[in-house]
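The complex appears here minus one protein chain, its other protein chains still in place.
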Amino acid sequence: MKRIRDAVNGVDLRRFRFWLQLFFFVLLVYGGYMAVNLGQYLPTFACGFNDEGRGGICYLLPLQHQLAMSWGTLFGWAGLMVLQGFLFFALWFFVLNKGWCGYVCPLGTIQDWITSLRTRLGIRYSRYTEGQFRRLSLIKYLLLALMILIPLGIGGALLPHDMGTPFCDICPGRMIIPMFTGDFSQLTIDFSSKTTMVMTALGMLVTGLFLAGAFFKKRFFCFFCPMSALHYLLSKPALLKLKKDGAKCTRCGDCYRVCDMEIREIADEVKEPRIMQDDCILCLKCVAHCPEQGALKATFAGIPIFESTEQGFIKRMTKGHKDEQHHE
Amino acid sequence: MPHAEHGTSRHSHGGPVEIRRGVYYKNLWLRIGNGPADARYMDSAIAGKLLLVDVKGEVKEFSGGNVHGSYGVNFAMPDEGFYNIYLVNESIRDGLRQINVAKSEVLKHSCREGHDHVKPLMAPRQLDTIPLEIVRERFPAENFHTLFGYGDTITFLVLRQGVPLAGAEVTLHTGRGWRNTVHTDAEGRASFMMIRDYYPPWHEFERRHRQDYVVSAVYASDASGETAAGRYTATRYVSTLNGSYYPSERDYRSYAYGLLLGTFALAFTGIAVYLYRRRRQRRFHEVRFDEKN
Partner (left out) sequence: MNNTTSDATAPAYNRSRQAREAETLLDRIQDDFPDNPQAMRYFYDLFRNVYCQGEPVKHEGTLVGTTCIHAPEELIYAFGATPVRLCNGSYHYDQIGADFMPAKSCPLVKATLGSLHAKAAVPNTAALELIVNPTTCDQKTKASAMIEAMGYKVHDLELPPAKESEEARLYWQRSVRRLALRLRELTGRKLTRSNLKTAMARTARAQTAFRTLHQLRKSAPALFLGKDAFLVTNAYFFDDLDRWTAAVEQLNTELQLRQMEGFQAAQKRAPRILFTGSPPIFPNLKLPLLIEEAGGVVVADETCSANRMLYDMTAVDEWLLNDMVDGLADRYLKPCTCPIFTRNDDRQRRLLQLAADFNVDGVVYQAFAGCQVYEMEYRSIADVLAAQGIPMLYVETDYSPDDMGQLSTRIEAFLESIKTRKRNKQ
């Protein structure tokens, strides 16, 4: 048992993540060709616009769709349907918590690939200043609110119907993920009405911004992701958890400096054991880069599954020193 | 020709429906004329046999009546899938037997029922007792949400008592009266590429603008015989099937502008970050290292 535990804690997380992310990417982007269908309540960007290849559908698509029903229907029998959908979504989410972002999300994986490209080119990453970070961090809540209010407005006939899935319109996943199955049809501006024209133009601008942003900034889009905001609202009862033993922490900041999401609390907070913050993508890089025995750990249903250890840290860093080039 | 009309309580995939106690009802009206452009509604019933084939393939005979002011039918659609309605009308005049078949294929689908059950329900259904029937063939990946647009080629199969009929004259009528006539091939198939006949001012353009078409098949037979209505020396079969199509995405979606905007945003951001980094190095004397070595 101890040997297994040591092997897990000493894992080369970078490689492990790369392969697991690739597996989920294939499952969610090409799963449709292998008759995989995980339903339409997935708490991750398994883009529904990827008609043929999708192995499941991102919950935000049916959610916006449902909320755009006329109020009479929505606040009648259909309300139950919305609740049921939300329940399925929550059940999926509870399994992996924000691990959906760090390990499953195809758009997140694409960003990690872009990051990998940048490091191969030897270009350094950018970071936000603390003030920028605090402000940008709020955008995802704003997007979440708009994503709910706009469809509701449509249901109440206050807004034009062709804005039915406003977030999908501007989500870069809609343009980028279908391209992986050879569908480039989302890269267009829709001139059929003023609303669609504005929304699709916005979508293409966001896509360009996404590609450039993800190149310079690790996990650029995740700061703004309304799914991440929705996750955080539900994250307390989830099974997979990130925990910190503040007493063991030396506040060396190693976890903070490797954090793609620039979460300072991971290094500075020493009182609260539930350390997961709203921006966290539960990639567990912080655990892998913590040199203090048991200071950070990931638990599943209360059982520790991955823990920071001195040996694991040294093993991973030694590998980094030895690697000629930066590899996955 | 039967025709579904707007103005009922709810829009479903497959057109407007009425919902009573959770069950979907469809209204269809009969129109007579040379095409969708000038066909008129009927005030009273017309002699003939009305048949309804439901999703499970069960055939029911029923009758029409006055539906919201004109002659039409109203029927329940309890299950998901395609319902076929046939009106078969037969008359003999001057020794010429005339058999008219009006067919309509109606889809009942609500997204609430999910989409996993769709595939086995997609196949078109035919009724072998119908003298002359037109069947619209499905697209390879067609589902309940598939819309046809300009440029799409729709294939119809013409059946005589359930057997493919070669050489039948098939005409497609668009909403504005354009028509095109072809003859069925050896397998009884006739194909049409749908053409655009919707030219509104730009700001009034609607991508969900529904355009109706009617396709008719005509077949004549020299065989003589006798029915309860009298003797005849020749028979003329006319069959119709209605449907609808929509503006094609090609008409209103532009790759050029999309890629232009995307590339602009990409280049703008990239250059902005590059310049920002350069400027930071100069003004604040940031020390940065050369990664090339």
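By written order: A and B. Residues from 1 in each chain.
We take it that a contact is a pair of C-beta atoms (placed from the backbone, for glycine too) under 8 Å apart; a residue touches a chain by one contact, two chains touch by 3 or more.
Keep in mind that what you see is a predicted model, and the values were worked out from it rather than measured.
Counting contacts over the entire complex, the absent chain touches A, B.
Annotation for chain A: contacts to the undisplayed chain at residues 119, 122, 124-125, 129-130, 246-255, 257-258, 264, 267-268, 270, 285, 289, 291, 310, 313-314, 317-318, 320-323, 326. The chain not shown here touches chain B at positions 286-291, 293.
Note that in this section only the chains that are shown with their structure count from here on.
Chain geometry summary: the mean Cα position of chain A and that of chain B are 40 Å apart. Contact residues of chain A toward chain B in the complex are 37, 52, 65, 78, 81, 122-124, 126, 162, 175, 184-185, 187-194, 196, 200-201, 204-209, 211-213, 215-216. Residues 111-112, 116, 141, 202-203, 205-207, 247, 249, 252-255, 257-259, 261-270, 273, 277, 288, 291-292 of chain B are the ones that touch chain A when the two sit in their complex.
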